[in-house]
Every structure is written in structure tokens, then in C-alpha cells.
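The complex appears here without one of its protein chains, the remainder shown in place.
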């Protein structure tokens, strides 16, 4: 049987194996060295690779993101870590205007192979400034690829693929998934970007969910199965490029769809998913409106109860799914 | 007959009249003083109000946005200008983490009345770093309001309303509209945020468009009318909060909808619009898929021809609208 | 101002209250009564009290993530503060903000910030507003050595110098930004030297000596109030505890920690005022007991306080509500 490791260990193993394989790969970020990263993701890597390949920076989100971009521009393959997704706001200029555009702007005569990793999400009581999810910002930027993995297996395969990809990839992890375990082969392997994964097959309803909401949707699906409702859970895994085909086929099969993500509903990635379905041939197969279940229209509050209720939970998914299947809208 | 002025003059008049009315209002930005702003929007205001109320800053997008936020926090009503929307990337931390969240984070015991104005859009040959539109980034942020006016009349009424609003408002102008003229009353007036405007009535198809695309959609509608196709053009004007009601009613009436915006299609505001329609009661009235016509998946190139073809033009709108109405998809 | 018996007792009380608050915070966390994280300012009490003791009640402060001590020095109600730390409905932020965002706008505390350096641009704007409002108020803007490396710091200092705002920028240089040692890119003198280049006086001082902190900050506050513009002050100090609960202290030695503990800002101040006969050993001990009792009362208040109602979740996002 295959070895089990955590999501966090899968991130570390992917980075480590790629750094062993390719000396152009290095890690740069705040407290990624001795401290091991705020979540201990890179713990031990400084000892293995030394300070020339594990670069600890002062608090300079814009600077370190641009540094990764510049290094990539001359043939290095950097991995940059932004400690919390909330601080991607500070990094966004270099990511959006430079990393994403340099190649096109220079007529295709430049290549920017880099990965920008960052943990998103609420549930840790870290409040408004350490809990956000806004992956759709980067989905909206041509030149970027956006990956949002759910399982340790997907993490390792997608991160290795992202490091080997010749484009800037935003790799969004989730704090609540770091400690979750799963089977992960020891040897390096890749999962292509742009391929969705059907995490559970079902015939009554398609749930398209991302990141931690895939986990919650699977829990919901198990309980719904006991009521005889068979839910298909589709995990896009890569948000840009998006595997529209797999999503559309699933919706054509079930005729009903629920979109679930943690990010605030308005302006979120769920809108893109709904639009992709509504403009596709699946439109003709829809037996119910396309519904979204997503974060409330609030910043993430500190109080545990309020925080819990500001993003979708298993019971909310069950309720919404049931309503769609029973067409009680 | 009412006096005609340009969109640009309407912005200036709204700021000027509010500054005359309320001494807490001031303007801060790069080159907004002697230079008159990169587009001459604030030309003459330094002479009228002096350097204590027209604050010229060095190049400090993050700093000046935070400065506006801090001033608002203690009772001032600042208007900040970011010279090009592309540089909102640099301002986003203070706007998203501070301006948008302070009130909620402090338990409702803070108020942040400010307006952040910025020109978006392509068509001026300014290339990748001076042509972007990504309004959906800010639509995705609870605590912000987002306004995107199309006509000189709407500009004046919405900007005065935004300045008087007690929340941070992102006010997105369009470079290509600055020189367009329209009737604008001389006295101050307001237009409520969150109210869409039906710019043209029609029965065959609803086009929901924003900013310069409203203008292009109206041109398209005139030509389509000659073919007997009656298009209804809905201009949300405010993107957050969104006037869902008006949009849904229009779609229920026409049964067909085309969404048009300049921003890149993937991850854009069109997704939100499509989702809002697809989850509404209008869903049952749809006779065709919900289609989006938006910017190509590229940064805005310099070459005039390429730039022209990277965003929707009148002929593209006509073609798409015709296809939907004739159900030739 | 001259150090009277009353003031000496007041400062000592505040420093002990800070120490006691932080120790209680740690206990509450350890016993699982708090989720999330927190940043303790034990060892930095003199920087907070020495700086803020120079203000009028109508003046303002802006804090940072390690801000409990700043709130207490600004006169926060310990009950409401502890209630917020517990995320309760009657806390300063109705349980929305918690440890990292305690604010009391009407009381002149414009809040802590979860974004390192995030308070600095705000400080410039507050300064612009204070200038316009012409009520001779001033703002103390606190930040850490880590915040000084952010672009926000550079832009804010330039704008502050340009507009000559009545803001005193106070860097609490506790030598580390999480695990990153300040000395790798600057030290307190180096940082203070930047003041001049930004168009304002810059000075560094012993942040563990309440009276020397008070002296330099008072001068800067008087200047600012007189319309002579901003200043940059660096309080050289140290945090005894780890950065936050996730800290394993791999990046520093026990010797270093012990050496700084030997320079306890509270004991240092006690000695001074006892020597000056401004207080007796017994009085000082009573004050210490008093402060721990105040915090214990606050804990009980907080634990007895109600949780915010879930129905209120969306309140306060927009004005009015």
C-alpha cells in the first residue's frame, strides 16, 4: 500500500525533489529558512540546500515576488512563498504587470518559469487580515496559471508540474488542508495543469468545488448518499486553464449543478464557473438554475462562531444540494 | 435645453462642487495639481482650492491610498486619484485590507468615507501597463462599492453621491469616454448607488454592458434596429451593490441576454452577471444560453490593429447579438 | 514633565497591567479558551508606556499586531479589551477583530493592524486630517523593525516629510521580524539616521528605559503639536516570548534571551523610582498585585460575556447599518 503523508509534507516533498533534480530551482520568501515557514512547510530545507537556495527575506512581498520574476527571466526556476494570501495584494503589481505580461510584451521572446505559493482560507481564528481567498483575481489575468489543490496526491503532482511549467503559476494552498493525510507515491510524478478530477461519481447532481470545499462536498455527498441522492463532485484543480470539458460533461449527465467555494460569492470564481456552464451546450440539459454556495459578503471575523458561519460548511452544502435535487428552490 | 459638457468636465465639476460644499473633501494624487492630472481632469482645481486641498504626491500609490483611508478614518472625505487603473495593483493592499475592512474589523465603530478614482481601459495605444480593466477585483471585496459610469450625466450624479457616501467607493472612469459630451445640469444632483439604468428599451435581446461597452452596445443596437432587431441595453452603473432586479426583469422580458465588457472574459465581472441571471427566476425565461462578449485572453498590445481586436467592438456586438436572436449559436 | 509620585505609580501600574494582560492572554490561549494566534509584548512595556504617556487624551495612536500594551497605555478599558481578545459581543470590536485588531476610535486608538506596515500609510492620512482640522492633535504611529523594510514605510515617510504632518513614527525595534534578524539589514542607529533623509528628525533610544523613551518622544510630540512636522524614533527593545504561538525559537539563543531579560524594563523603572524615593517597595508590590487583580477581573468579565449572535454576522460591513 502506498505511503501516507500530509498535504503539507507533499508540498515540501515536491519542492525538495525538484530542487534535487534541477539546481535552477530555489525557494524565496519570508521566514522560509530557519523558521521553516509560518506553517513549517519548508522545515528542514535550509539544512539540506543551504542559504544560497533557501532565501530568507525581510518583509518585502512586492520585492520578493519581483525578485522571483527577474530570476526566472534569466533562466532560473524560482518558487516564491507569500506567507498569507492576504498579502498577495502587496505582491500583485509584480505578479500581474511583470510576471504575467513580460513574455507577451516582449513579443514572446521571454520566458518566466516561476511558482508563487501561498496559503489561503479561514478557519484558524486569524481574522480579517490572515484568512482571505481571492483566487479569482489571478484567474482574471492572462499569462498566469492558477492551481488550487485539494489532496496530498494532487499537491505533489501539480506542484512538480507547476515548477516544470515555463509560465508563472500561482499555487494556492489551504491552511485547513495542511494537516490532512493521503496516499502519495514517493517518486516524483506530475499531474497536467488544466485537467479536472472527478473526486466522486454521481448521477443526481454535479457539485463543482475548489480547495477545502471539495473535502466538505465529499462529506456532504456521503451523507446525501444515505438519502439516496448521488452527487458527483468535480474538482477543477486548475482554475486557469480550466477543464471546461469535464465540467460540462458532468452537468450534461446530471442536469443539475451546485458551485461551492470559500471565497466571497460576489465577483468570485463561482461566477466564471456558472458562466462557462450557462454558455455551454450543457445549458440545454439544465433542469434547475445554476446555484452558487460561497463565502458571505463579509471580511472573515475573529470570533469562532462568526468565522464558522461566514463560509460554507457541510450542513449548508447538504441543504442546498437537497433543495436543488428536489427542485425546492 | 440643458448645457452639454464632457465626461471629463463632469468629473471635475462633481469634485469642485463637493469641495465648495464640504471642506472635509480634498483631492490627493500624482500630478493632480499644477499638471492638472494626466488627463487634465483636475485642471484648474489647484488654483481654486490651493495646495492644502489639492495634494500632489510623489509616486506612492500604496501610500497615497492609505493616506486617503487614514484621513477618512478621522472624519475627512478624501478623493484619491490613481493615474491609471493598472497601478491599482500597487494600491490594492490599503484599499482591500484597510479601507474596505476597518469598519467591520472595528465592530462597526469606524467609518471610511472616501472615493478612489481611476481611469481604466484600452484604445489609446498605451500598451500593456496603461490599458487594463479589472473592476471585478474590487467587486469581489465586501466593504467596497464599485461605480463605473458611462455618460457625463451619470458621472456627475454618481460621483457626487459617491463622495457623500460613508463607505469607500472605487470610481472607475474610462479614458475613451473623457472627451464624450452629454447634457449635464449645472446644479449639484445625485444618482443613488445600486440603481441600474436602461439606456435603451427593446424586446428581442437584453445587452448588459459596462462603461465604454454601453456606448458601443447602443451603436450596435441602432444598427440592429434597422434589421428589425430591438435590443434593450442595461447599464448597471454600479457594479457593487448590483441592481439585480432591473437586470432580471429585463431578461425575463426579452428571454435572451448578451453580457459585454472590456475586461478580459475569464474571471471578469461578466461571470458574476451570468451567475446572477442563471440563479435568478429569469432562468426559467431563458430561450438561449447566456453569452459573454469580453476582452480577449491577452494583455493589451501596443500595435493599433492588435489593440483594436483585443476588446469587443461594435461589429462584434452586432454579430453576437444577431446570432443570439436568430438562435444561430 | 516632572516625574511625580502619582505619575511614577501610574506608569508602573500600566507596565504591570501590560505584563499581566500578556501573561493572562498566554494562559487563556494555552487552556484553549482562545483560538487564532496572538503576539505578546512582554519585555516591551517601557516602549509603550513611555511613548504614550506623552499624549493628551484627545491625541491618537495607531498600533500594530503586537499591540496589547499600546492599547492599555492609551487607556483602554481592560474589560472591553479582554472581552475583545476573547471574541465576545461586548468587546471593543464586537468580537470581530480580536487580538490583532483591537481599536477604540472614539478613545483615540485607531487600531492594531494585521498587515505589517499596514498602519503607516494610514498614519500619513490621519496626519493630513489632523492638520486640516487644526485642533493641535498629534498621532503616534507604532511599527516594528520588520515593518521598516516594507515599501509602505518608505512611501509613508516620504509623504509624512512632504506634508509635514503632526505624526511621530515610533519603531519598536525588538531585533526580529519573526525569525528575521534586523541586524541583517539595519540597526536602530541606521534606521534613525533615515529620518533626516526623509525630512524629519530621527533618533534612537533605549526602549527598555521608560524615562529615556518618554524624553525623546515628548520632544517629538511637542514639535509636532507646534506644527513643526513629523519625527522618527526608534525604541531599541526585545520581545521575551516567541513571535507567536507557532514560534519554536530556532533563530535565537537562550543566552540572548536571558541577557535581555536581565534588562527587564519594569524592574529597571522600579529601581529608578524607588531610588528617587517616589515609591516604596511595599507600594510597588501593591501596584503589582493591583494590576494582576485588574487583569483577573477583566478575565472574569470576558469569560462571563456573551458571544456575538450569528444573526449579526453581516453587521458593520457597510455604513449605515
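In this document, chain identifiers A, B and C correspond to the written order of the chains, with residue numbering beginning at 1 in each.
Everything below uses one rule, namely that a contact is a pair of C-beta atoms (placed from the backbone, for glycine too) under 8 Å apart; a residue touches a chain by one contact, two chains touch by 3 or more.
Just so it is clear, the structure is predicted and the values come from calculations on it, not from any experiment.
Enquirer: Would you mind listing the shown chains in contact with the chain that isn't displayed?
Expert: Counted over the whole complex, the chain not pictured touches A, B, C.
Enquirer: Of the residues A:29, A:66, A:152 or A:202, I need the one that contacts the missing chain.
Expert: With A:29, A:66, A:152 or A:202 as choices, the missing chain is touched by A:66.
Enquirer: Tell me which residue among A:111, A:124, A:180 or A:223 touches the hidden chain in the full complex.
Expert: A:111
Enquirer: Just name the one of B:198, B:225 or B:296 that touches the chain not displayed here.
Expert: That would be B:296, which touches the missing chain.
Enquirer: Would you mind spotting which of C:45, C:155, C:247 or C:294 touches the chain that isn't drawn?
Expert: Among C:45, C:155, C:247 or C:294, only C:155 touches the chain that is not shown.
Enquirer: For the chain that got dropped from the picture, name the residues of chain C it touches.
Expert: So the residues of chain C touching the missing chain come out as 149-155, 158, 161-162, 184-186, 190, 193-194, 197-199.
Enquirer: So that we can see where the missing chain sits, which residues of chain B does it touch?
Expert: Touching the missing chain: residues 30-31, 33-36, 38-40, 56-63, 86-87, 90, 124-130, 296-299, 301-306, 309-310.
Enquirer: Mind pulling the chain A residues that touch the left-out chain?
Expert: 24, 26, 28, 52, 55, 57-58, 60, 62-76, 78, 93-94, 97-98, 102-111, 113, 142-143, 145, 166-167
What we mean here is this: only the chains that are shown with their structure count from here on.
Enquirer: Taking CA centroids for every chain, report which one is farthest away from chain B.
Expert: Most distant chain from chain B: C.
Enquirer: Cα centroid separation between chain A and chain C, in whole Å?
Expert: That gives a centre separation of 36 Å.
Enquirer: Using mean C-alpha positions as chain centres, tell me how far chain A is from chain B in Å, no decimals.
Expert: 30
Enquirer: With chain centres defined as C-alpha means, what is the inter-centre distance between chain B and chain C in Å?
Expert: Chain centres of chain B and chain C, defined by C-alpha means, are spaced 40 Å apart.
Enquirer: Which chain C residues reach two or more other chains?
Expert: 93, 95-97, 101, 113-115, 118, 151, 317
Enquirer: Residues of chain A that touch two or more other chains: which are they?
Expert: 62, 86-87, 90, 127-129, 296-299, 301
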